[in-house]
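A protein chain is absent from this complex, but the other protein chains hold their places.
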Amino acid sequence: MAVSWLQRLAARASVPVFPVRGMHGEEVLYRLALTPGVELVDSPRHASILLVAGGVPPDQYGALRRVHDQLPAPFATLWYRSQPLDELASATRIDDPDVLSGALKAMHHELMCGKRGSSPRLLPDEPPNPWEGLGDDGHGGEGMMGGVPYGRPMAMNMHDDIRDGLTLDSLTVTLGPFLPMLPPGLSVEVTLQGDLIQTWTTRDPPYPIALESVFFQALQGPVPIAELERAMARYHLKHLYFALRLAGLEALALTALRLAFESHSNPKRVATLRRRLVRSGFFGLTTTGQGRLDEETARRVGGVAARAAGLEEDWRSEDEGYRQLGFRPLTQRQGDTGARWRQTLAEVEQSLQLAAQAEQDATHTRHSDGVETPRGTWHRQWPEDQSTLLDDLLPGLEWDEALSTLASLDLVPLSPWSLEEASGAPVAQAIAEERRA
Amino acid sequence: MIFNELILPVLLVTVVLVVGAYLVAVIDEVIAGALGRPSGAGAWMAPLAQGAWLLNQQANATEAPDWRAWRLAPALYLALAAIGLAVVPFSPTLIATDLVTSVVLWGSVEALATVVIFLHGWSANTLLALIGAYRYVALGLSYILISMFVLIGVALPAESLQFSQVVASQEELWNVIRQPLGLPLFLIVGLGMTFWGPLNLADSRDLAGGTASAVSGPPRLVWNLARAAMLVAFSGAAASAFLGGWLGPWLPGPVWMLLKMLAVLAVLLLIGRLMPRVQPERCVTLMWVVFLPLSFVDLIWAGVEALW
Partner (left out) sequence: MDYPLIVDVFFVLLAILAVVSGWRVFATDSMVRASFFLLVSFIAVGVIMILLAAEYLGVAMFFMMAVEMMVMAIFMVMFMMNPAGLNPMMMVHQHKFSIAAGAVSFLVLAAVALLAEFPDNPLSADIDPVRSLGNELLGDSMLIFESAGIVLLTTMIGVVVLSSHNGRYGAAEEGSMPPGLVPGGDPAGMPEEEDEGGGHHHCH
């Protein structure tokens, strides 16, 4: 088949990639976000390549197949540090992050020019539940009510409303584990009235996230504070990138991400970023005091969330190395979404300042029986998965409020592998089993 | 006669819409690049390449969608943009349809746009698209009232509901100065109508693309095209209602009109890239508690000014 001018033109488009975020696959996606000619999209319908980044536990292969089949033809799959599904044994697997973007572009080009066939469908194209039409009006119920055509219950199963007494009809759906707005791996069952969340039940916890190896070394012996603090700032800036992108501030999100990738960011540039955020209306328009944590919950979550709620919980104040640098934990009072972001920005600035100071004096940590990770204090026990607290926190919020609250809360468990060694790490199930043992 | 009454108007509307929509994509790309997005194919090429990609992609299905409404909604939205642009005057004589009630017709385009966008989200039969559709109705019902008062405000000094008369009434002083509240309020209406930038509640990222989250291939291309075209039609209405339309020294009228439309587009696209998406509840509160009372003030201002 001759390649038409339309196909040649299409091959020049930036490559729309839908990322399935598996275990330890995050890092490469940050790099792709800064790569020209690659666009990370939010819906599998908008993509031409399915990038499975990181391992997926076998019990979530069903969900992975469903995502796979949602991509419109022609499309291809690429597996980054991940084992392709058995049906797709011939699919491309790449483990080197440096060649990934080139491979994505080449793959898109081949797809558009017809040199590569579309990935095959894995599931039969039929409704997930049978049509159970019965009765007068064909939907299995009586009159206008009842019945479950295609597995969807008809109206009239009203829940008591939790907000204003207006009992509207409700809809229950399962979301995740690959929904790009949720933390990777988190899967939930949500009941909605309109866009108001009535119930939120966590089904699968999010995948553990890998920290840089310096945090692990800090538990073995003294490490340079500069290195520790820069790693902390990097982690928070990447987290901020995700939330800003979600809030529709793509340009500022990329600024935050670039700061994270610079080896020696100036704290002044973080201050500039904060001023630009305030001016753009990020605090005024997208956060309205939701997601407030009470003291006990905040203590359970730890880290930024605890300090944003006014708790001075910070292992760094225990360490003489830090005390020598004049470290004092920063806190906010409100404990809501906006406060958590103000706290995050203030801490990033503080971390970079501490790093600059510590570099001059070559200050090292003194205690090695604990370390302050970006997720909270790691002393005797490490920060655990806290995603079940969402079940109480999110009901009553609108969808947008719930997601911005979720983005501001860091609830993921920590991986026993560091970022540097995560490529060889087994997938979540193995880790979960190991932890249980 | 056939040329003047049928071919010329259709040609005018089609050319302005298509070229305008392309320019919207290019300007948006340039702004995004200037603000730091890594750019791939270059601003002039990127929209064309993306369009070609969508034409090569299959249009997907969802489980039991309302096929007719789902496929029709993007086309209807585009048709509404064309109807809206058809009443915009480019010079005293160059008007596709010089309806005596063109300002009211523009109002109905705004109202019908709400219906079409709701249908687009509802008919896909998926959760995120449905939420986008609901949110849009809440936003739409809020901005339609603001738009109505602002447009009555510009109709008062013209003593007419005709866009060409509204432009002619600005011979001495443009409405942007005569009614200083009008243009800012109308720009909010424009962002709402095209759910762009801070008011993108329908197709937002937190809904994975909202009403468009389950659409791919050619229907998605039409939907994107229609959004950009609606922005163009809106910039035409804003330029006629507040910036004196074809009026201006030295240059011929239609050129002035196009320049003013481009200026409005640039401002809207810049706002779209610089501001975060407003939270729906905050948005509805702002609309009803701040902007709607302000539009009353604008109307009273216009009335007092007209009686002066």
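Going by the order they are written in, the chains are A and B; count residues from 1 in each one.
Definition applied: contacts are C-beta pairs under 8 Å (C-beta built on N, C-alpha and C of every residue); 3 or more make two chains touch, one makes a residue touch a chain.
Worth saying up front: this structure is predicted, and the values here are computed from it rather than measured.
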Legend entry - Candidate in contact with the missing chain, chosen from B:75, B:94, B:115 or B:271: B:115
Legend entry - Touch criterion as defined above, residue of B:35, B:99, B:271 or B:294 at the omitted chain: B:99
Inset, instruction - Please pick, from B:43, B:94, B:141 or B:168, the residue that touches the omitted chain in the full complex. - result: B:141
Inset, instruction - For chain B, enumerate the residues touching the unshown chain of the complex. - result: 64-66, 69, 99-101, 104-105, 107-108, 111-112, 114-115, 118-119, 122-123, 125, 130, 134, 137, 140-141, 144-145, 160-161, 285, 288-289, 292-293, 296, 299
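By our rule, only the chains that are shown with their structure count from here on.
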Legend entry - Interchain centroid distance [CA atoms averaged], chain A/chain B, Å: 34
Legend entry - chain B to chain A touching residues, read off their complex: 32, 35-41, 45-46, 48-50, 52-53, 55-60, 63-64, 127, 131, 134-135, 197-198, 200-201, 204-209, 213-217, 220, 273-282
Inset, instruction - State the interface residues of chain A toward chain B in the complex, per the touch definition above. - result: 6-7, 9-14, 16, 34-39, 41-43, 45-46, 48, 70, 72-74, 112, 127-128, 150, 171, 173, 175, 179-181, 192, 194-195, 244-251, 254-255, 258, 280-282, 285-288, 398-401, 403-404
